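All protein chains but one are shown in place.
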Amino acid sequence: MTATDLADVEYVVRTLAQTAVDKEKEFGDLDAVVGDGDLGYSLARGFEKVLQDWESFKRDDVPTFLQQIALAISSRIGGTSGPLWGTAFLRASAAAKTVDTIDGAAAVSMLRAAAEGMMARGGASLGDKTLLDALVPATDELERQLAADAGAAECRAAFAKTVRECADATSTLEAKRGRASYSGERSIGSPDAGAVAIAIMIERITEGWDQR
Amino acid sequence: MTATDLADVEYVVRTLAQTAVDKEKEFGDLDAVVGDGDLGYSLARGFEKVLQDWESFKRDDVPTFLQQIALAISSRIGGTSGPLWGTAFLRASAAAKTVDTIDGAAAVSMLRAAAEGMMARGGASLGDKTLLDALVPATDELERQLAADAGAAECRAAFAKTVRECADATSTLEAKRGRASYSGERSIGSPDAGAVAIAIMIERITEGWDQR
Amino acid sequence: MKKFVNDPKQFVPEMLEGLALANPETLKYVPEYNLIMRADGPDQNKVSIVQGSGSGHEPAHVMIVGKGMLDAACPGDVFAAPPFDYVYETTKMMASPKGVLLLVNNYTGDKMVFDMAQEMSSAEGIQVRTLFINDDVSVEDSTYTIGRRGVAGNFFVIKAVAAAAERGADLDEVIRIGEKVNSVTRSMGVALTACTPPAKGSPLFELGEDEIEIGVGIHGEPGRRRAAMMSANEIVEEMLTPIVQDLPFGDGDRVALMINGLGGTPISELYLLYGQAHKRLAEQGISVGRSYVGEYCTSLDMAGASITLVKLDDEIESLLRDPAEIPMRVF
Partner (left out) sequence: MKKFVNDPKQFVPEMLEGLALANPETLKYVPEYNLIMRADGPDQNKVSIVQGSGSGHEPAHVMIVGKGMLDAACPGDVFAAPPFDYVYETTKMMASPKGVLLLVNNYTGDKMVFDMAQEMSSAEGIQVRTLFINDDVSVEDSTYTIGRRGVAGNFFVIKAVAAAAERGADLDEVIRIGEKVNSVTRSMGVALTACTPPAKGSPLFELGEDEIEIGVGIHGEPGRRRAAMMSANEIVEEMLTPIVQDLPFGDGDRVALMINGLGGTPISELYLLYGQAHKRLAEQGISVGRSYVGEYCTSLDMAGASITLVKLDDEIESLLRDPAEIPMRVF
């Protein structure tokens, strides 16, 4: 694993964190439509902690770094998002341990591990109107692009495009998990807050990639 | 002590009891003016028990008889009247133990013992607007008549007249004991229910004396 | 009214029946007199300790019958003194050669009944004495009393006299201890809501949305004053200051501190009150030797709490430390 790997991972995490803090209100409003409106607050508090502690994280390797991110996030976020996002980073950390370099394939396996971890943790299946309905198909698309030997920029663009499309498409689904599920059929017609939040975060990551 | 004594005492008790049962509604209404309206119910239940058990009371002597009346009454009446009336009969019983015959003087000492027992039990003083404000002056009057060598009928008439006058006169007093005292100054203007009840009972006793 | 009740007239008997069914090895229930007594009582080798009062204050007092606490309790109906014959028959049943102590909170109705029971049982040759508990500093003469009311502080008197009796003290000694504990025990309560007696079906008094009653009695009687709702710490101050000043308690004193729930207040809030009371006492040099937090002497479903302080010395503390076996199971 090279120093460049860690720098890229740091960029991704930092962008996620900064977006969560910047978009606190927007994410909260999204969750308020049929959920309980606390998504923005939860993510902002968790990722704020990440930014605060940024300098103190050990950077021996990518797995160590990610594990500390997991802890920082989940120690601050209550409710669903704390353990979900914490698990995602934990599992990504574990997946990173099994690879030598963080290339496209490694990114796919880390994303898959994160998604599977969240499924195991929260019990959601695809179609339950959660962020998984954006993240999983986008990961599939990324894998397809890599298999088709697409260039890095092309891969990122396809990933971001799919995550956004799928996030918007959650509008047609009925929420089965989280507080939004208490709204039952009323949840149909607006997109899942977590999915849209992920899409916005990933768009920020790809947009800024070249200036990272 | 003679059988005649016991018969007279039985007549008095029986008349008290029958009046309490007959006048349940009237006594209740009297208590409802500024008290809590339960005087009729309480006395009726207590004296009803006396009438029910009438045949079973031991009649060895007047004290024994009165003690059983005390028990019967207070086992059935809750609130203030149970222990008050029970104590009155207990103390009258004790006073009766000290005399050979139930003559006028004995009646006075039994009435005094009853009144003092009720004062000790309930902590009321004269002027507190209770039945004591009728009973005590009437007993005083009875004693005066006896001292003046008045005849038996004259004594009874004076006793009944005083008890009634004093009961009516409680209208001017403010209640300091029992539930009526919660009405404070509002209690002025209507007579004390217990005092009027006693007056009515004693009137019945004197009216029926000759046919006893 | 929403309560777990069938026929309100049967509320007390049904509760007592449940209590006896739940404690078949230790308690005996005599329905004729609302009497809950130790299944193995009366013990002929000790003074019998009997408490009477109205119902509606549970666990006081039927739920503290057991070895080391009460030998019997004979409650009346909700908030009503027991009828005379309950007390009289209970006294006779609990008679032991060492005597009977009747413990009664100072309310006019109860006092009359117990005084009369003592008079009559004594006349029958039973050695019986009565002790009135009056720990409530809120008000002097009040709705149902001449003199101060007896409230949750009676638990300390009961425990001390019961422990002394269990150790073999005679009736005079038991009374000396009871009077001593009563003389160093002070309480005061605050109501946040009114209570609803099952037979009445509606709140016993009116308390506004934002009002509390400071110095409330355990039957909902008025206390010192109505006040606007305030913070927990301020409420502790309202109760603790009059209590401390009354005895007075002072620097260097060691006390038992009880936070007693009035029935509708969760124990979480009681511990919160405890913390503040403990700290405020510490600031005055008063240390807590024994703490009691929970429901002891309640007022049906009233939300509220009372504070009781007992000035400890070695004798009292040792008696309070003795074991007791009562239906409140630790788990």
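We call the chains A, B and C, going by the order they appear; numbering starts again at 1 in every chain.
By our rule, contacts are C-beta pairs under 8 Å (C-beta built on N, C-alpha and C of every residue); 3 or more make two chains touch, one makes a residue touch a chain.
Since this is a predicted model, take the numbers as computed values, not measurements.
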Inset, instruction - Could you tell me which of the visible chains the hidden chain touches? - result: A, C
Inset, instruction - Can you work out which residue in C:9, C:167, C:200 or C:279 touches the chain that's missing from view? - result: C:279
Legend entry - Option touching the unshown chain, where C:35, C:50 or C:64 are the choices: C:64
Legend entry - Those residues of chain A which, in the complete complex, touch the missing chain: 71, 74-80, 82-84, 86-87, 90, 121-123, 182
Inset, instruction - Would you write out the residues of chain C that touch the absent chain, in ascending order? - result: 2-6, 11-12, 14-19, 21-23, 55-56, 58-59, 63-64, 69, 155, 159, 192-193, 209-210, 212, 229, 231-233, 235, 263-276, 278-279, 288, 291-296, 298, 300-301, 303, 305, 324-331
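Just so we're on the same page, only the chains that are shown with their structure count from here on.
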Inset, instruction - May I ask you to sort the chain touch graph into line, ring, star, complete or other? - result: other
Legend entry - Where chain B and chain C are represented by their mean Cα positions, the distance between them in whole Å: 35
